[in-house]
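Complex shown without one protein chain; remaining protein chains in place.
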Amino acid sequence: MSWSADEMMTIAAARALRDGARCFVGIGRPSTAANLARRTHAPDLVLIYESGTIGAKPGTLPLSIGDGVLAETADTVVSVPEIFNYWLQPGRIDVGFLGAAQIDRYGNINTTVIGDDYRSPRVRLPGAGGAPEIAASCREVIVVVKQSPRAFVERVDFVTSVGYGSGPGDRARLGLTGRGPALVITDLGIMEPDPETAELTLTQVHPGVAPAQATAATGWPLAVAGTLSTTPEPTAAELAALRDLNRQAGP
Amino acid sequence: MSWSADEMMTIAAARALRDGARCFVGIGRPSTAANLARRTHAPDLVLIYESGTIGAKPGTLPLSIGDGVLAETADTVVSVPEIFNYWLQPGRIDVGFLGAAQIDRYGNINTTVIGDDYRSPRVRLPGAGGAPEIAASCREVIVVVKQSPRAFVERVDFVTSVGYGSGPGDRARLGLTGRGPALVITDLGIMEPDPETAELTLTQVHPGVAPAQATAATGWPLAVAGTLSTTPEPTAAELAALRDLNRQAGP
Amino acid sequence: MGEITSLRDAIADLAFDGATVALEGFTHLIPVAAGQEIIRQGRRDLTLVRMTPDIVYDQMIGAGCARKLVFSWAGNPGVGSLHRFRDAVQNGWPVPLEIEEHSHAGMANRYVAGAAGLPFAVLRGYVGTDLVAQTPNIKPITCPFTGEVLTAVPALNPDVGIVHAQRADRAGNVQMWGITGVHKEVVLASKRSLVTVEEIVDHLDPRPGAVILPHWAITYVAEVPGGAHPSYAMGYSERDNDYYQAWDAISRDRDAFGDWLTSTVMREVRAILGDQA
Partner (left out) sequence: MGEITSLRDAIADLAFDGATVALEGFTHLIPVAAGQEIIRQGRRDLTLVRMTPDIVYDQMIGAGCARKLVFSWAGNPGVGSLHRFRDAVQNGWPVPLEIEEHSHAGMANRYVAGAAGLPFAVLRGYVGTDLVAQTPNIKPITCPFTGEVLTAVPALNPDVGIVHAQRADRAGNVQMWGITGVHKEVVLASKRSLVTVEEIVDHLDPRPGAVILPHWAITYVAEVPGGAHPSYAMGYSERDNDYYQAWDAISRDRDAFGDWLTSTVMREVRAILGDQA
């Protein structure tokens, strides 16, 4: 069975979620990956959306974070203030699952503006949403984003959500309770923060991807781990489940 | 039809509630009076209990602020934090209906300790409950308490809930948003704060009560209004409704 | 208090030029019809407040109603950008749009403080982000017990708060269920409020997950079936995902948007005026 780089990325992201974990899910690819995980190895994954649905078990892929199917299948639906204050903020969520328009060497995320001038941006993006507090308070964060030099930049134009700030110790200094980005999963491979420098480092490539492809698609001199592993190929079951999910969601 | 001083007090308190008002009800006599009002002239009185029941319409008199009949008949039941934060605190409640162990010349209320030494009290009372914030935030407060020199004192031993503090201007200085005690209804008559001095002043006596009885039952030199009115006698309907309520509630 | 009236009369009484107006609804129960009525009545210089400005705010911004936007996520969910919003921010068209930007947690807590009668809320949020430098409405606050420094945001108390809900009874008590977002908070935080509902019924039978707003906490209730479209009202309608997709093309182009405005939102005015003639 053949597969696309996009499929590999989503499957790798799904695999990163252990069964039973509480996962705060952003819409788009993170939601697809989390729902894929629920349909494959992690049936007891707890999906939490910022709309207030806790333990949603959607039969079809939601198109928004507030689709009816999330409320109908949730263990409980709480208010938006409650989901942030009682559930996210105190560190009850294991994994925050985020996308990004830009991400930098230290895992900081930008979803606000492209360009140097906030007041007169080159591109105005949607903004923060729940991401700053997801990045701050989840026990760990997984970022899923397609790799390109435009997206992977030396320094983000705007820090919407803090990764490791400007390096080791910054999260503690800022009082951020969660560990920060543990994995950055792309269509080419997986990066992890170096335990010493906190710098995102290529630790895994997807099947058929050369490390040089990943470094070429990164806007800073990407460090590559000494022992670089290769992502196991998607299984037939994973691909079938993913394609089934996407088919239901329509074009 | 004859009636007791106790019945007159409760009926006078019930009459003080205008139909449609939102009333934050303490248990005991305030609750009896509020329920009586609902059954007589104020069918649309909105009863709010600190247990979180909004718009309770109990068929029988509740014995506690958390009786099942309050939840079953309420328009909605909210959490205890919500009842205080979203409903009481912002000034949405018209009338706070309170009892007291001691009340003083300026309408300050004590339900905490009798005696000079908080750490070693002569009598330990139940404490504050919801009263301090009811007294602070309701648009106005009505106090219902049996008159005696032990209860009506020059200065309360402990300020559990603020009336007019030590006189005019104190509420504004403290930043209390509600107007404070508008009426103190006893078994002998009704006191109101003097518009100039904020001192509780006898403005009304119940039928058959001489002003001297009220002054004798007060622990400070009670001011008596120039034009003293007399409470209209309880109607047969009021007495029947009150006795019916009390009969249901048992001995 | 909970007075039942028409959408037109409610908006005419509540919304005024220069008002701070919050239309809320987290994907679900968005009061779109009320927003379009504000466009029809030609309100200007509004400060629009909303956690997730999406199509209805794109329409209001494109129609020139807004002077300022206070928000935390501005996009067409699942589709992409809001083009009228971008055109206003990047090019000042049709009028310049000032923005004040927050996170969801910050906005939600600002409504909580507003509903609770407090001047500010405290949260663990914004720390280390570049949002802090862009608005004076994010400040540090120190815990008086532990000395820990947290973040404060000021209360939101809009002049007008508007939401959509499933049902009201004839007294104006409102019942809503499913994802209710910040519905309760925005109604309670606002000086005056409007709830548009799918239907007005004799009796609100209890439902699992339902939130009730008593009539005396609401200024107006208006029956507007389908008033959340293209958003949805659980139990009454489905989200119109095609509309969200189609909006992308309409809103990309100023002329296409203008045609849409004339042929849909404003046509209803002519129909109404025709009725009166």
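As written, the chain order gives the labels A, B and C, with residue 1 at the start of each chain.
FYI, a residue touches a chain if its C-beta (ideal position, glycine included) is under 8 Å from a C-beta of that chain, and two chains touch if they have at least 3 such contacts.
These figures come from a predicted structure and were not determined experimentally.
**Student:** Can you pull out the displayed chains that the omitted chain is in contact with?
**Tutor:** For the complete complex, the undisplayed chain touches A, B, C.
**Student:** Which of these touches the unseen chain: B:Ala71, B:Ala223 or B:Ala240?
**Tutor:** The missing chain is touched by B:Ala71.
**Student:** For a quick check of understanding: of B:Ser51, B:Gln102, B:Thr201 or B:Thr218, which residue touches the chain that isn't displayed?
**Tutor:** B:Ser51
**Student:** Using the touch definition from the top, which of A:Arg18, A:His41 or A:Arg92 touches the missing chain?
**Tutor:** A:Arg92
**Student:** Given the full complex, what residues of chain C touch the hidden partner chain?
**Tutor:** Here the touching residues of chain C are 117-124, 137, 139-141, 143-146, 148, 150, 152, 154, 206-210.
**Student:** List the chain B residues touching the unshown chain?
**Tutor:** 27-28, 50-53, 63-68, 70-72, 77, 79-81, 84-85, 88-89, 112, 118, 120-121, 124-133, 136-137, 158-162, 165, 170, 174-177, 250
**Student:** Using the touch rule from the top, list residues of chain A that touch the missing partner.
**Tutor:** Touching the missing chain: residues 20, 22, 46, 54-55, 75-76, 85-86, 89-92, 137, 177.
Definition applied: only the chains that are shown with their structure count from here on.
**Student:** Based on mean C-alpha positions, I'd like to know which chain lies farthest from chain A.
**Tutor:** B
**Student:** State, to the nearest whole Å, the distance from the C-alpha centre of chain A to the C-alpha centre of chain B.
**Tutor:** 57
**Student:** Which positions in chain C touch two or more other chains at once?
**Tutor:** Expected reply: 184-185.
**Student:** Mind pulling the residue numbers of chain B that touch at least two other chains?
**Tutor:** none
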